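Have a look at this one before I ask anything.
Of the protein chains in this complex, one is absent; all others appear in place.
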Amino acid sequence: MPKYILKRIVGTIPTLIIVVTFVFFFVRLIPGDPARLVAGEQATQDDVEAVREELGLNKSIPTQYVTYVTGLLKGNLGTSLRTKQPVTKEVAGRFGNTVRLAFVTLLWSSVVGVLFGVWSGTHRGKWQDYTGMTIAVSGISLPSFWIGFLLIMLFAVKLRILPTTSGTSLKSLIMPSITLGVGIAAVIARFTRSSIIEVLKEDYVRTARAKGIKEKVVIWKHVFRNSMISVVTVVGLQFGFLLGGSVVTETVFAYPGLGSLLIESVNYRDYPAIQSLILIFSLQFIVINLIVDILYAVLNPEIKLQ
Amino acid sequence: MKEKKKVQTENQERIKTPFSEMVRKFKKQKNAVVALCFIIFLIFLAFFGSKIVPYGINEYDYNAILQGPSMKHLFGTDEFGRDLFSRIVCGTRISLAVGFGAVTVGAVCGTILGLLAGYYGGWMDSIIMRICDVLFAFPGLILAIAIVAILGSGMTNVVIAVAVFSTPTFARLVRSKTLTLKNSVFVLAARNIGVSDARILFHHILPGAIPDIIVQYSMSFGSSILTASSLSFLGMGAQPPTPEWGLLLSNGRNYMASAMYVTIFPGLAIFLTVLSFNLLGDGLRDALDPKLSD
């Protein structure tokens, strides 16, 4: 088990390097002169050269790369063009909010999704299945920003029981979290269902029934446990969807997280900030997938005992 | 003896071709059939919508600003008095074109990469799959935002962005199918008699992967429309006064309290369109998957 975990951690290193490299070149792919962009339209040629000097853009690409990576290792993400503050500072202020929203969302949507999936899968072809899957396919088809608006219209404007925007209290998390989680719960439900159906065909399920085990126990002890091995992987992949979705959701609710920061930065053409945020989003995704891999091993004795 | 032969031919007559079997199974999926009809209707709107709508998409009427749905304006009017129904109908073309463009590019690139990676293996496989891994390491919408941030806003760039992140999905799908088919008897036989690699790839392996590609195509179509409208909603896709659905919706949020239909109808249009592509994908998958037939 420790060996397996170590192997997975080492396995993410190439991906990490490529992601960092990609993000490094990202700014250099922007058409035009980055120094001019940073300095602004009205800047004189001298100013532009000064900025170039300051950002180290006059040095060779490999030197720049080394500078960038050493900076990253020291936790230096550059300076925001918009606020003239270190990006690290801005990110730090909002990171917790995004993580809180993501965590709450992943928690409820996994539970709801898995329950719906088990319910549908174990009643395959019956009305329960059709109901569950109709809700799920609608869930993956709903534009999240639309859900957000409908929720605002209903709960904030008409019923006035929830705050419209911002804040990070649990109450103000409700609407953003629903908006973000509906699609994820739906995907998890669909996947859980097909996984349950696959496992139900397995010989060991027949063995369990032949032992006279109660059907409820067959489902939750034998079928559920085995189908979760593959569902866990999908929950991990959904986290990527969740990070992307957080951009939209945070914008809809003006929620002070990393997603809305990304949009503000894009609108302001704040390239150092965009660069850092994209890096942070993919780092989160990589870390989550690592956790998922480990969870997968915990559920699967064949890997756990290697 | 004669009778026995007759029984045999009877048996053979009843054997169905894979295609007719697929059609039979597909027809049983009522949801998917309805969805297909709706998609055909959408395609019709995409081509002829602009000719049948009652108002022009940029026909301003300052005497009828933000009016609720009525017989005159089925879905009401926006803040410039433009007819929302006409704008939504004309927006069909944009959403379908984005979905079609992005997914087709993604599917073609992904299929070719998947075939090459699966068939040749070795360093080719390693490189292609590594690239896919990296693309997968960026959450979909974030990657699209990154690409649009580089290339600038606009629908063409949105299509490119969506195409880029749907490519690895197809590549992985086709690669795994190729790996299975590569060692099948008919491919080995074709190789033994000296059929060229290109011919084996496109005549022997690709047809085997087509069903999976079709299902993925339909599913990706729905999610691409969703992503594109999200980007427009965030102000990175279509620009005003284009009647793109996500943009219409984003516009409507300023009038949420007084005129909620301005957000409700474009959202409904996106939802129903994406829903029909997803239902079609589900129906095709169930009709094509031999595992589900029992």
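When the chains are written out, they are named A and B in that same order, and each has its own residue count from 1.
The rule is simple: a residue touches a chain if its C-beta (ideal position, glycine included) is under 8 Å from a C-beta of that chain, and two chains touch if they have at least 3 such contacts.
Just so it is clear, contacts and distances are computed from a predicted model.
Q: When one chain of this assembly is omitted, its UniProt record names it as which of these: "Phenol hydroxylase subunit P4", "GntR family transcriptional regulator", "Cytochrome b N-terminal domain-containing protein" or "ABC transporter ATP-binding protein"?
A: So the chain that does not appear here would be "ABC transporter ATP-binding protein", according to UniProt.
Q: For the chain not shown, which residue from A:174, A:213 or A:283 touches it across the whole complex?
A: A:213
Q: Give the residue, chosen from A:98, A:179 or A:226, that touches the chain omitted from the document.
A: A:226
Q: Against the chain that's been left off, what residues of subunit A make contact? List them.
A: Residue positions of subunit A that touch the missing chain: 200, 202-204, 206-215, 217, 221-222, 225-226, 229, 299-302, 305.
Here, only the chains that are shown with their structure count from here on.
Q: Just how far, in Å, is the C-alpha centre of subunit B from the one of subunit A?
A: 23
Q: In the complex, go through subunit A and note every residue touching subunit B.
A: Those in contact with subunit B are residues 14-15, 18-19, 22, 26, 29-30, 134, 137-138, 140-146, 149-150, 152-153, 157, 239-245, 247-248, 251-252, 262-263, 266-267, 274, 278, 281-282, 285-286.
Q: For subunit B, which residues are in contact with subunit A within the complex?
A: Subunit B residues touching subunit A: 31, 130, 133-134, 136-142, 145-146, 148-150, 222-223, 226, 229-230, 233-236, 246, 249-250, 252-253, 256-257, 260, 263-264, 267, 270-271, 274-275, 278-279, 282.
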